[in-house]
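The complex is shown incomplete by one protein chain, all other protein chains being positioned as in the whole.
Chain IDs A and B follow the sequence of writing; residue 1 opens each chain.
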Amino acid sequence: MRALGVAVGSVAILAYPLVFSTPFQQRLGALVLLYAIGASAWNIVGGYAGQVSIGHAVFFGCGAYGALVSYQHLGLAPIAGLPIGVAVAILIAAVIGVPTLRLSGHYFSMATIAVAELVRLVVANTEWLGGAQGLSGPPVPRTLLDLSFTSALPYYYLFVAVLSAIIGLTWWIERSRIGYYLRAIRDSERAARSLGAAAPRYKLYAFILSAALTAVAGALYAVMFGFVDPESGLGILISVKMVIMAALGGAGLLLGPLVGAVILVPLEELSNSLLGGAGAGLTFVAYGAIVMAIARFQPGGILQRVLRLRRKARPAPAVPVAQP
Amino acid sequence: MLIEARQITKAFGGFTAVDRASLAVEPGEILGLIGPNGAGKSTLFNCLTGDLRPTSGCVLFEGRDVTRLAPEERARLGLARTFQVPQTFEHMTVLENVMIGAFLRTSRTSEASARARAVIDTVGLGPLADTPAHSLGTPGRKRLEIARALATRPKALLLDEAMAGLTPAEIARAIALIRDIHASGITLVIVEHVMEVVLSLASRVVVLHQGREIARGTPAEVTRDPVVIEAYLGKRAARAANRDAPESTGRSP
Partner (left out) sequence: MSLTLVQVIAGGLLLGAVYALFSSGLTLIWGMMNVVNFAHGDFVMLGMYVAFVVWKLMGAGPAAAVPVAALLLATLGVVCYFSLIRHVMKGPMLAQILGTFGLALLLRYSAFWYFGANFQTLPDTLVGGTLRFGSLRIESSRLLAGIVALMVTAGLHLLLTRTSLGSRMLAVSEDAAAAELMGIRPQRMQATAWALAAGATGIAGALIATFFYISPTVGETLAIVAFVTVALGGFGSVPGALIAGLLIGVIESVSAYAIGAVYKDIVVYALFVAVLWLRPEGLMGRTR
């Protein structure tokens, strides 16, 4: 049954830009996928490991800036700068994670905000990183490797491939020891440690992986949009969107981030076109309200509610009355 | 000696919870750690497991100084524990809970699953292996705590008030389980309030009161000890017990 659902879903995703083939619709699809990639990356540390990062934009920015710095200063194709972005992201994750993942979760979350802001300020004031103006990519594509396409269609399929890889990786982690340990740590870190799970270390692994994958999302963004500046690459709104999409769809669930992206990205496009500039403020008021509502009523997100309803619909397995 | 605690002192600000307490646990024995409320039993216990760092003193496991080792490292060495309030992994099934313990000794999911199932069967939770852990009642959760710890293949198992909140019938079943665990070669340290448990299980008992050790010996010796009776019931009861000393049956205070 599940396999059928996966097959249908996959066909739908692959066929979407061919069926909905206007430039706007294709671009929207690519955008949904790009955000799903970022949110899925966040999900690894925020959903599975339960460590709530609200400064993940810093890793996104590492990827975006890594790509465009390589182009601007080394003349390389932006995507060739991906390893640099990933490396810096991992370094920053270690600086944040090593001291704070030994302590209660609050320190970690506070540190992610502070470091994200720190990096944004540094970048905005550093000339060779573009300062407040930002950096641009190649104005005309030089080779295919520049990945500079006029249509959104190639990006769409590129992002499908990357998202599938990330979901596949997450699926594999879920089933491995680290996946079990992360879930246990999320439920009770004390108990997990008493059973031999080196909690700080596993949380750090999850954080570093999440940071690296988020950098990938940032590099893809730079490649598609050909531009990044402190606001679009490192701004708090990127962090917010990653968190809200994963949490709304279902943090800690495999497809939660994708569900969240599918719901929120079109909604935001819609509200932008309806309300225009004035709407910008209101959109984030709405985001704040949504985040609060998730926290208050359904921290597990939409998918979790769906799963629970499905479980209720199924008859419960017979449980022996006499409990040991 | 399997476990040794030497001159453990733990102070929280101005308050000294444990004052130069020492313990020695021989392999294969069951040691009881008792004392009235606030005696420092839990604090000493947590110093043994690594959840608390003693202010001074040291803890040795198999002759090796583990005072500075984190709980997960002690688990790896073979020192397992349960929690007084069961720390169940609520969002996982019973099997998955126990697998966490099994994962200490293997990194393969299939192997951990098989070992966990075996342990679950030995503690009598077999039919409930695939049910969500949050659906268990207190006795089930306590049993799950023990199963999880057993799955780590410990040399020593430290039980923190495992009998709290159980009915007499459940206590009898739990005692039987603990005896089985002991028979399989695992050394046990039991912190307990319920006297009958300690008396029926422990070969030796250490009594704490206000952070200090006040008596040690066999269960019978300790329960007849006027110092112990006074700690639990006050001076009057101690004098009364003294008067009745020749007829004393060693029953719990």
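Odds and ends about this structure:
Here is the rule we go by: contacts are C-beta pairs under 8 Å (C-beta built on N, C-alpha and C of every residue); 3 or more make two chains touch, one makes a residue touch a chain.
Values in this document were obtained by computation on a predicted structure and should not be read as measured data.
Shown chains touched by the missing chain in the whole complex: A.
Annotation: of A:153, A:263, A:290 or A:307, A:290 touches the absent chain (contact as defined above). In the complete complex, the residue from A:240, A:263 or A:306 that touches the missing chain is A:240.
Contact with the omitted chain, checked across A:17, A:50 or A:230, is made by A:50. Chain A meets the missing chain through residues 46-47, 50-52, 54, 95-96, 98-100, 103-107, 109-111, 113-115, 117-118, 121-122, 125, 186, 236, 240, 243, 247, 251, 278, 281-282, 284-285, 287-296, 299.
Everything that follows uses one rule, which is that only the chains that are shown with their structure count from here on.
Rounded to a whole number, the gap between the C-alpha centres of chain A and chain B is 44 angstrom.
Chain contact summary for the complex, chain B toward chain A: residues 49, 51, 70-73, 75-76, 80-81, 83, 87-92, 96-97, 99-101, 103-104, 107-109, 112, 123-125, 127-128, 130-131, 135-137, 139-140, 143, 148-149, 151-152, 173. Those residues of chain A that touch chain B in the shared complex are 175-177, 180-181, 183-184, 186-188, 190-199, 317, 319-320, 323-324.
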